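As you look at this complex, bear in mind that one protein chain is not there, while each of the others sits in place.
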Amino acid sequence: MESALLFQILYFVAIIAEAMTAALAAGRREMDWVGVCLLGCVTALGGGSVRDVLLGRHPLSWVEHPSYLLITGAAALATIAIARYMHHLRRLFLFLDAVGLVVFTVIGCNVAIGLQMPVVIVIASGMITGCVGGVLRDILCTDIPLLFRAELYATVSVVTGGIYIAGLHTGIPHDIIIVFAMLVGLSLRLLALRFGWRMPKFVYTQSLH
Amino acid sequence: MESALLFQILYFVAIIAEAMTAALAAGRREMDWVGVCLLGCVTALGGGSVRDVLLGRHPLSWVEHPSYLLITGAAALATIAIARYMHHLRRLFLFLDAVGLVVFTVIGCNVAIGLQMPVVIVIASGMITGCVGGVLRDILCTDIPLLFRAELYATVSVVTGGIYIAGLHTGIPHDIIIVFAMLVGLSLRLLALRFGWRMPKFVYTQSLH
Partner (left out) sequence: MESALLFQILYFVAIIAEAMTAALAAGRREMDWVGVCLLGCVTALGGGSVRDVLLGRHPLSWVEHPSYLLITGAAALATIAIARYMHHLRRLFLFLDAVGLVVFTVIGCNVAIGLQMPVVIVIASGMITGCVGGVLRDILCTDIPLLFRAELYATVSVVTGGIYIAGLHTGIPHDIIIVFAMLVGLSLRLLALRFGWRMPKFVYTQSLH
């Protein structure tokens, strides 16, 4: 099926983009090459792994396809070589990172649908798949996860998942729903980046203790 | 059964209290509303989730009851609205947080007893259920987990679990043992808060490297 092939290609684009942005985060923390490689793998494959562990689904994708580990590790290492040109590719990377977010989200929703999960869990599964890799990256860099602050990152995941699930009940062909949900999510993320859209912040300065 | 109903009510009180204190922690880190919501869910449901993942027990509680995600997310968001009054409710919240600790502990012990685990694992299961949610909250806020420093927090969990397990071998009715173990644990926690009781600290200033 053509859509399955397209999806497989998008998945590889997504894990490679995630591994490369993680490598840059590692470089900002002056990690060594092994650290760069490991952070790339954890960031690219961590979201799906946490989802599968929480849903009790084995084997994990990278255990079944060890090549995923090699691809993401290699992408992270390659980033070291081309880092000096990355600044010129800044927009491309933010774009690919956004593609990764919506691709991961739709994959995560699909996994939960395949397990006959209720709607709330399907959305949660999409969010976990899309967002947790970046959270793990930030924890390992001892940053406060960007997810909790960034431009609509988690929101994009919820919106993408919601449109996808709603579309499944309309009778519109599956491939069209996927493409539509991803395009809406991607547009929302790119607009948020372009115009600096953010969720309102909650600022609380008192201590309970 | 009346005690089952009471326990169910106490469980909801516990997850709501945990979600709300997590929301305040998120506010101190100036997270956005989505971050507040997510941190509330992770803190309230993380302890039980980690316990179930470690014990290989599926489905997780929130996968089986997705309403738990909605309740804790809503409680965290509601906290934003009432935050300005929270300072007056400070004591109430420390009380509810302490209730949550002992309720989670007894639930965690019960889960391990149901799996015919040995005593050490029953106690550990109670501690993990009671304490890990707060550890995840602190990690996501890049604080050193309070658990490792706070007023007898983990100790209260061990004491509560120990009394509960010991009581099960006495022939005293189950409900009475639960209430007694929880009251002792709750009292210990409240006294520790009131009088600043702490475990002795281990201070080591040399480096092995």
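The letters A and B name the chains in turn, as written, and every chain counts its residues from 1.
We adopt the following convention: a residue touches a chain if its C-beta (ideal position, glycine included) is under 8 Å from a C-beta of that chain, and two chains touch if they have at least 3 such contacts.
Keep in mind that this is a model prediction, so the values were computed, not measured.
For the chain left out of this panel, the touching residue among A:63, A:166 or A:183 is A:63.
Within the whole complex, the absent chain has one touching residue among A:83, A:168 or A:191, and that is A:83. For the chain missing from the display, the contacting residue among B:89, B:121 or B:179 is B:121, taking the whole complex into account.
Against the chain not displayed here, subunit A makes contact via residues 21, 23-24, 26-36, 38-39, 49, 53, 58-60, 63, 66-67, 69-70, 80, 83, 86-87, 90, 93-94, 139-142. Residues touching the missing chain, restricted to subunit B, are 53-56, 117-121, 124, 135, 139, 142-145, 147-149, 154-155, 198-208 (touch as defined at the top).
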